[in-house]
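Of the protein chains in this complex, one is absent; all others appear in place.
Moving on, here comes chain A:
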Amino acid sequence: MSSQSIWYAYDPQWALSIRARLNELDVSDLWLFESASSASMPRLILDKYLGNPIRQMTSKKSTENELTYDSLRGDHQTLEALNNFLRQQCWRSAVDWTITYLMKNPSDYHIWFIRFACLIKLRLFQTIESEFETFGNLNSISKLPFSLRLLHAELPIYMDSNHFHDGLDRLFRLLMITNTILSVLPKDQTQLWHRRRLRILYSIANCYILMKRMDLIISILENQIVKNEPVEQQIEIYLLIVRILLQTGDELNAQRAFDRALSLLPSKENLSDGFLLTKELFSLFRNDFSSNKLLTAMKNPIEVNNHCVILLYMSKMKESLDLYEKLIRDKATNIHEAIIFNMCTIYELESFRFTQKKHELVDYISQYVGDGFSLTALKLQT
């Protein structure tokens, strides 16, 4: 069996059993089912409300329009309230909302997905794993959303470096079932499952990136993923390869990957943001700061952040901080954990008043960020 075929491997026995149920189920609900008896009723393990830690830290008074889940408010129990929390990245409020709902409707797997999606954003991996265990065997549940199966498979790779292989086991199993489903579907009905298959490959690539398996990362990105994507996405993948190689110290091949991305462009005029950001990363690598200037006036917050970081390496501490302060006041969507972390790091360097400055920062951002914001970005000693 050549190494290529692991990507396309499927099980003919499984194919028979899936084909048998082709007429009973929607295309998107197809799966390889094992005996139904090993399913159990899912239940919550984390049943205490998460609340809003940022709100608790700030000295500002809370307002009526406060976007934090309140179990006593009737208007917070609706689906629209949940969707509102989600759109605003209020992951904690969304999780708290699901507690009430899932106690009454424990078999609503779509809401379980929302709950786990928010928990994984909050990095509460063990909670998710424990609650998944209450589901029993996932393969014996019909109509489990595919995205929930995928989240379950991806979960181990984020936990810590001891669980990468568990994640790969789960992901490859998912891949094999997906390949089997694709082998039984008529050609005109395969679009959804191709999309899902491609996403599994991305998840596997993510695992390799976290494992720093250089031999496998580039191979899967170039040989398995690129060819299934349109040109704009192919360019993004090559730029991803550039970032991976620069971050592991391989400038030579990073340049080759960059050139390959360039070669896919119809014209070299008006390079996209992704290209400009990547060029800055090369300058950082080469310690070539002479050409460092802000290319777009405050439009792209990632560019501003990276520019500020490089300013620090040029010993321009104050310019960096001034630019950061302007950035986060310019638009609420510019506030990101990485940016806040960088600001707090420079605060600590600049003066002994950093604790005070951090609290002022919390007061400011608490008005704008959802309760999904991670407090560790603030580097506060408790």
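In the analysis below, a contact is a pair of C-beta atoms (placed from the backbone, for glycine too) under 8 Å apart; a residue touches a chain by one contact, two chains touch by 3 or more; residues count from 1.
In the analysis below, contacts and distances are computed from a predicted model.
> Per UniProt, what's the omitted chain called: "Trafficking protein particle complex subunit 13-like protein", "dolichyl-diphosphooligosaccharide--protein glycotransferase", "THUMP domain containing 3" or "Pescadillo"?
Hidden chain, UniProt protein name: "Trafficking protein particle complex subunit 13-like protein".
> Decide which residue listed in A:T248, A:S263 or A:Q356 touches the omitted chain of the complex.
A:T248
> For the chain left out of this view, which of A:L32, A:I54, A:L277 or A:L378 touches it?
A:L277
> Which of A:M103, A:V231 or A:A338 sits in contact with the chain that's absent?
A:A338
> Going by the contact rule already stated, which one of A:L86, A:L185, A:I328 or A:V362 would touch the omitted chain in the full complex?
Residue touching the chain left out of view: A:L86.
> Provide the residue numbers of chain A that touch the chain removed from this figure.
28, 79, 82-84, 86-89, 94, 110-111, 113-114, 117-118, 120-121, 123, 145-147, 150-151, 158, 199, 202-203, 205-206, 209-210, 212, 214-215, 217-219, 222, 236, 240-241, 243-251, 253, 256-257, 260, 274, 277-278, 281, 284-287, 301-302, 305-306, 309-310, 312-319, 333-334, 336-339, 341-342, 345-346, 348-352, 370
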